[in-house]
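A short write-up of the structure that comes next.
For this depiction, one protein chain was excluded, whereas all remaining protein chains were kept in their positions.
Moving on, here comes chain A:
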Amino acid sequence: MGLTVETYASAAEAARALAAAQDARYLGGGTLVMRAVNYGDQSFRRILRATDPALGRIAAQGGRISVGAGVTMAEITESRELGFLAPAARAVGGPAIRSMATVGGNLFAAHPYGDLAAALLALDGRAVLADGREQALDELFAARGRGQQPLVTAVTIARPERGAFRFRKVSRVKPKGVSVMSIAAWLPRSGGRIAGARVAYGAMGPTPRRVPRVEQALEGRTLDAAGVQAAVAAAAEGLDPPEDAIASAWYRRAVAPVHLRRLLLEEDG
């Protein structure tokens, strides 16, 4: 049972081939796919890849930015346009991983991975599919693991106001440790008060997820000890985080308020 690699010139062709196949896996940067190959993963025998240059593009689109699914973490950290996202991209793996790991692959990386994906979710990320349709990232995540996953060609995100986006990865080993949790918060302010906050966690569920109770508790508040109190109190409410070798569910719940508080009270960048 050999493995075959199929290369397509356009993302659309690759997407069609992927949709038609039961035994294929799309290859982004391969940091996870090739590991599966090395370990003899029996769930696929074909590897599909696309050389479409559109996958590697970073482009402004009105108030939003489109980031190609094939853009790597290293490319994000080097991009002027995406400076606000650099801390999240830098949180993924080490230099070798970042030079290969792609945005598209991060959307589908299983727990505890998906640090960048949490940031994209907080920034109102929308996945662009090969047929041009868009899908909000929460919906994409909700469908993950059910049926064949669609090929994503890009993710569009909001461009946050200066200093309005914050990211923090909590890990036991620094750098390069995997997440106990990651927190991404887009905190737009009007007249000093928060309006329309979006807060997302990585590694606190099977996929990155938003925390609506925290978002609601921040609405109309100021970023000071008193203002964030309700949000901190709601930090772990209703969450059922995974247990793994890095942390127990209890531990993740117990430390979530501490780290959320630190993130919310850090000096404006």
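Just so it is clear, contacts are C-beta pairs under 8 Å (C-beta built on N, C-alpha and C of every residue); 3 or more make two chains touch, one makes a residue touch a chain; residues count from 1.
The rule is simple: contacts and distances are computed from a predicted model.
Visitor: Have a look at "High-affinity phosphate transport protein (ABC superfamily, atp_bind)", "Transcription regulator PadR N-terminal domain-containing protein", "Branched-chain amino acid ABC transporter permease" or "Molybdopterin-dependent oxidoreductase" and point out the UniProt protein name belonging to the hidden chain.
Guide: Of "High-affinity phosphate transport protein (ABC superfamily, atp_bind)", "Transcription regulator PadR N-terminal domain-containing protein", "Branched-chain amino acid ABC transporter permease" or "Molybdopterin-dependent oxidoreductase", the absent chain's UniProt record names it "Molybdopterin-dependent oxidoreductase".
Visitor: Considering the complete complex, identify which of A:G40, A:G94 or A:G132 is in touch with the unshown chain.
Guide: A:G40
Visitor: Determine and list the chain A residues touching the chain excluded from the picture.
Guide: Against the left-out chain, chain A lists 1-3, 38-40, 42.
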